[in-house]
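Removed: one protein chain of the complex. Kept in place: all other protein chains.
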Amino acid sequence: MTILTIQILNSLLYASVLFLISAGLSLIFGVMRIVNMAHGTLYAIGAFVTAWLVGRALALGVSLGWLFLLLPVGAVVVALIGFVIEPLLLRPFYRRAEEYQLLVTFGLLLILEDVVRLIWGGTPLSADTLMDALPSVRVGGLVYPGYNFVVIAVGAAAALALWLVIYRTRFGVMLRATSQDRRMAAALGINVSLVYVSAFAIGCFMAGLGGAIVVPTQAAVLGMGIDALILAFVVVVIGGLGSLQGALVGALIVSLVRTAGIQFFPELELAILYLIAAVVLLVKPTGLFGEA
Amino acid sequence: MKAEPAVSHRSALPLAGAALVILLGFALVPLFAGTYQTQLLTYGLIAAIAALGFNLLLGYTGLLSFGHSAYFGMGAYIVAFLAEDFGLHSMEGYILIGLPVTAILSALFGYICVRHTRIFFGILTLALSQVLWSLAFKFFWVTGGSDGLRIPRPTLLGGLVDFTGPGAFVRFINVYYYYVLAVFAICVVVMWVIVHSPFGKALQAIRDNEVRARFLGLRIRRFRWIAFLISGTFTGLAGILWAPLNGLATPDVLYWTFSGEIVFTALLGGFRNFTGPILGGIVFTYLKTYAVATTEYWQLLLGVVLVLLVLVLPTGIVGALTSLATRFKAREKS
Partner (left out) sequence: MILLKTVNLRKQFGETKACDGLDFIVSKGEFLSLVGSNGAGKTTLVNLISAHLQPDSGQILFEDRDITFMSVTDRIKAGIARSFQIVNLFDGLSVFDNVALSIFAREGKTVKIAALADHDQDVRDESFDVLGQFGLTSKSAVPAGGLAQGERKLLDVAVAYALRPKLLFLDEPTSGVSTREKTQIMDTVSSVVRAGTVTAVVIEHDMDVVFRYSDRIVMMHEGRFLADGTPEEIKANTEVANILLGAPLTA
């Protein structure tokens, strides 16, 4: 029973991180109709930046309490990157054919993956001091890292915050209006460019946050970006691209399957995920919560 | 008497003539270039075949695949398995067995992918090729993992030419070049016929206007699936030709960055015309060789050039040359 609880907690942790990444991807697509191929790499950058900052801060002798404040910093850095990328690289392509947009974000993927390698090299960067800083919790007869609950909490909080922003604020109304009909929104006086860059920055923030909160539990390594991207793709395929609930439900499903898969069929865990995605696609091609 | 109007019934003759001249030029290369250059150009022709296959899907059907490394890699690994596990060394054997296998893979992956919209299509192609890559890693006792599998020198045309003794390597490189050149020529002709056939016209129609194509009674999904099948098989053939030359099959050629390279070659040459990917494949091979020798971060360079290409030169080299030529002709007339 205890082991089951641990497994469920692990799933929730994983789902939390996956949700952050996928929700960001979905938000960007929902508002701007762009699939950000570099999204996984932004998650990786969030992880690397955070790990690096923690390392530097520790070297400077900063106390552990303050270190926790560095977590959102990683996310903010990624958001800033998004603020720069959108007007520079994405805006010129909104009028062009879909292929060109995909190609540009793919080019961005190539660039950012190598930039990560350039800045931080091939060695993994860890921030496990943060994880060790929090006390372990007793779950049944076993011991479980307290930090993991932080990750789950952040994920849940982010889901709530995102829902509030999208459905309960004026900005959220503008977001939804723009995603429904860009031209109409502009005609109504909404500053579409601002909405776009904000949406993109928020999406990037989410990805960066995912990386930031995950890095204390697992070191930042090269290739983590693309692995995350593929999983985020599976999540949005299952949940539906452009849907917040879809990202949540999809993340939960994918994590549960992955946890179960690792337990019983380690080699085939990815294959099982794809099987599920394939089944969902056959039954509902736009995903569980997706629009046509 | 029916008046034959202004349709340029492109007489095949001048086109065939030009192609023959170019083929002759290619045939003369080993006589003047050194072994290294010949080998490099062989890789270039292989890349051109891969790009040609890829572009059937992009340029002519309007589907952008980010997962073509799957078919190239499959082709390469099939050769490795045949060599290692079955002791098969005949190049013809590799092609005869490898082609149907890559065709089946393309058919399977294609079936999954073409059921979906453009965006999901791209995502699915990427995801599926990554699955294959991760399988190559996970089942390392079969695939040799990251070390890959060695591929010994094959026999060509049933051992017609002897690759033993002194000067064997040079002999192999030269003969293999002509072998690949011959296959390349066949591929070009086959692809040319395909895109100029009624089937090819239907593909382009579907690319241009899916709704209207449906209202002509065309079954969209089926056409796209067949295009995918052909596309993957061509790229698989490139992988089959590549493996014995490289001597080693590694998971790199299944990884997503390799798919990116294939995309890049089509974009570089220009994906809106027939010869663009051919030129792109050859040029890219040279560019990559020199770039890799120059910098460690050549993926970054690739990404930057890709973005620049899309921004500035979306029609690629051939496209740019064509519009320059048209502008020149117009200026001459005025």
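A few remarks follow.
We just call them A and B in the order they show up, numbering each chain from 1.
In this text, contacts are C-beta pairs under 8 Å (C-beta built on N, C-alpha and C of every residue); 3 or more make two chains touch, one makes a residue touch a chain.
Here the structure is a predicted model, which is why all the values come from computation and not from measurement.
Contacts of the undisplayed chain with visible chains (whole complex): B.
The missing chain, though absent from the display, is touched by one residue of B:Leu135, B:Ile194, B:Leu248 or B:Leu313; that residue is B:Ile194. Checked against the full complex, the candidates B:Phe32, B:Trp141 or B:Phe215 give a single residue touching the omitted chain, namely B:Phe215. In the full complex, subunit B touches the omitted chain through residues 2-3, 5-10, 193-194, 196-202, 204-205, 207-209, 211-219, 223.
Operating definition for what follows: only the chains that are shown with their structure count from here on.
Centre to centre, using the average C-alpha position, subunit A and subunit B are separated by 34 Å.
Those residues of subunit A whose C-beta lies close enough to touch subunit B in the complex are 29, 35, 37, 89, 92-93, 96, 98-100, 102-104, 106-115, 117-118, 226, 230, 233-234, 236-237, 241, 267, 270-271, 274, 277-278, 281, 285. Every residue of subunit B that touches subunit A in the complex is listed here, in rising order: 58, 62, 64, 66, 112, 115-116, 118-120, 122-124, 126-128, 130-131, 134-135, 138-139, 256-257, 260, 263, 267, 297, 299-300, 302-304, 306-307, 310-311, 314.
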